[in-house]
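Excluded from the complex is one protein chain; the other protein chains are retained at their positions.
Up next, chain A:
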Amino acid sequence: MQVTVKSWHAVASWTWTSEDDVCGICHMPLDGCAPGAPGPGDDSPVVWGRCSHYFHLMCINTWLHNKNTCPICRRKWEFARCAA
């Protein structure tokens, strides 16, 4: 069977936010626990780069040992200031 949508009247939309709320490196929730962190929350903080990409602090720090670039956009990584 094939269905053709002839018109579409959107009244509302919703989405899970979880997809955006995971760390791109470890794929764990940002408010969860990075691998190797002692616990979630303040023990596993999230940091932003100036490029606006964000990761668990532990995850990005491990990467920065290798290379000083953002894992997503490959620009030079610079930490954004707090409360950006």
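A few remarks follow.
The working rule: a contact is a pair of C-beta atoms (placed from the backbone, for glycine too) under 8 Å apart; a residue touches a chain by one contact, two chains touch by 3 or more; residues count from 1.
One rule holds for everything that comes next: contacts and distances are computed from a predicted model.
Missing chain, UniProt protein name: "Ubiquitin-conjugating enzyme E2 Z", from among "Ubiquitin-conjugating enzyme E2 Z", "Elongation factor 1 alpha-like protein", "Exosome complex exonuclease RRP44" or "DNA methyltransferase 1-associated protein 1". Contact residues of chain A toward the unshown chain are 24-27, 35-36, 59, 62-63, 65-67, 69, 71-72, 74.
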